[in-house]
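Our next item is chain A:
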Amino acid sequence: MKSEQGDTGTAPILAVRNLTKIFLGPGLLASPSPVAALLEISLTMWPSRTLALVGETGSGKSTLARCLVRLEEATSGEIFFDGADFRLLRGAKLRSARRQIQLVFQDAMSALNPRFSALEAIAEPLILQGHSGPAMERQVLALMDDVGLPAAWRNRGTRQFSGGQRQRLALARALAADPQVVILDEALSGLDLSVQGQMINLLLDLQVTRRLAFLFITHDVGLAASIGDDLAVLKNGSILESSTIQEVFAHPCHPYTQSLMAIMARNAMGTFEEASGRR
Partner candidate 1 sequence: MNKMQHHKLFLLTMVLAVLHAAVIFAGFVAPYDPATQNREFAFAPPTKIHFTNSAGQFTWRPFVRSSKGDEVGHSYREDTSELFPMRFFVHGDRYRIAGMSMSVHLFGVDAPGRVFTLGTDSFGRDVLSRALYGGQISLLAGLVATAITLLIGTFLGGLAGFYGGWLDDAIMRVADLFLALPWLYLLFAIRAFLPLQMEPLQAFLVLVVVIGTVGWARPARLVRGVVLSARERNYVHAARGFGASDGYIVWRHILPGAAGVIVTQAILLIPQYVMAEITLSFLGLGVGEPVPTWGNMLNALMQMSVLQSYWWMIAPALLAIPFFLGYQFLGSLWGEQVARVKP
Partner candidate 2 sequence: MRYILRRTLHLGFLLLGVSLLSFFFLALAPGNFLDNLRLNPQISTETVAALRVQYGLDQSALMQYFHWLRSLMHGDFGFSLAYNQQASALLLPRARNTLLLTITAAAVSWILSLAVGIWAATHRNRFLDRVISLGTTTLLGIPDLLLLLLLLLLAARTSILPVGGMVSLDFEAMSFTQKCTDLAAHMMLPLGALVLGALPTLVSHIRDAMSTALQEPFLMAGAGHGISRRRLVLRYALPVAANPLISLIGFTVGALLSGSLLVEMVLGWPGLGPLLLEAIMSRDIYLVIGAVMFSSFFLVGGTFLADLFLYWNDPRIRVG
């Protein structure tokens, strides 16, 4: 049973403080009403724990994910990772630090080069780190094994994999970079329920064996419940509440959270009980 936050005294692996992202309007001059996609976001992630971030479409979840991996530049705030402000890194330092925070996209197909084979796709982070040759290939096969893909498929084109298999591929590739944090941005949305279940089990196993911290972004509270240790609720760019998952479920403070709980309870009673019972 995982301990609650703060109990063991472990240091957070990723701490976000007052992260803000404001989009200016299109054109040379800013439109009269710029859009604040993220407003003073603060989050903390611990090693080997999953922070589930729940929000509806347009809440800013993807923007947050992109800011965390520096695909977008936040307007202000701090991202503390590995003892430094990740937001300020540049050039070679940035290039070497980035691989430690990996992002798995929702649409695996767009995230994989259609011209690549599975082997080439997974090997990419390794090649960029300077590996090559048979040793590297062995690493790739080990990764494929870890995510449950048959080694025999290594020369198949990425286009030939099914939805769930592609996500496994993307995951294997992310793991090849040997990250400490993996952000899953709606990575399981759009997969069959049974496949989702398999993927969740896979992720939980990987978390234990590789001591990974997950940021699991989803609109589905039920899904969040099955994997999350901590839960944060995002609406219109602000965090409404954030605590351990049991805490949020037992005592939702914000009315929005309460309505989320209600919807979830209506949809999947069994999952709720199982989630609070399993932990």
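Keep in mind that, in the parts below, a residue touches a chain if its C-beta (ideal position, glycine included) is under 8 Å from a C-beta of that chain, and two chains touch if they have at least 3 such contacts; residues count from 1.
Per the selection procedure, all candidates are chains of the complex that A comes from, given by their letters.
Note that this is a predicted model, so its numbers are computed, not measured.
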Would you mind flagging which of 1 or 2 touches chain A in the complex? 1
Provide the residue numbers of chain A that touch candidate 1 in the complex, in ascending order. 69, 71, 95-96, 98-99, 101-103, 105, 107, 110-115, 124-125, 128-129, 159, 170, 173, 177
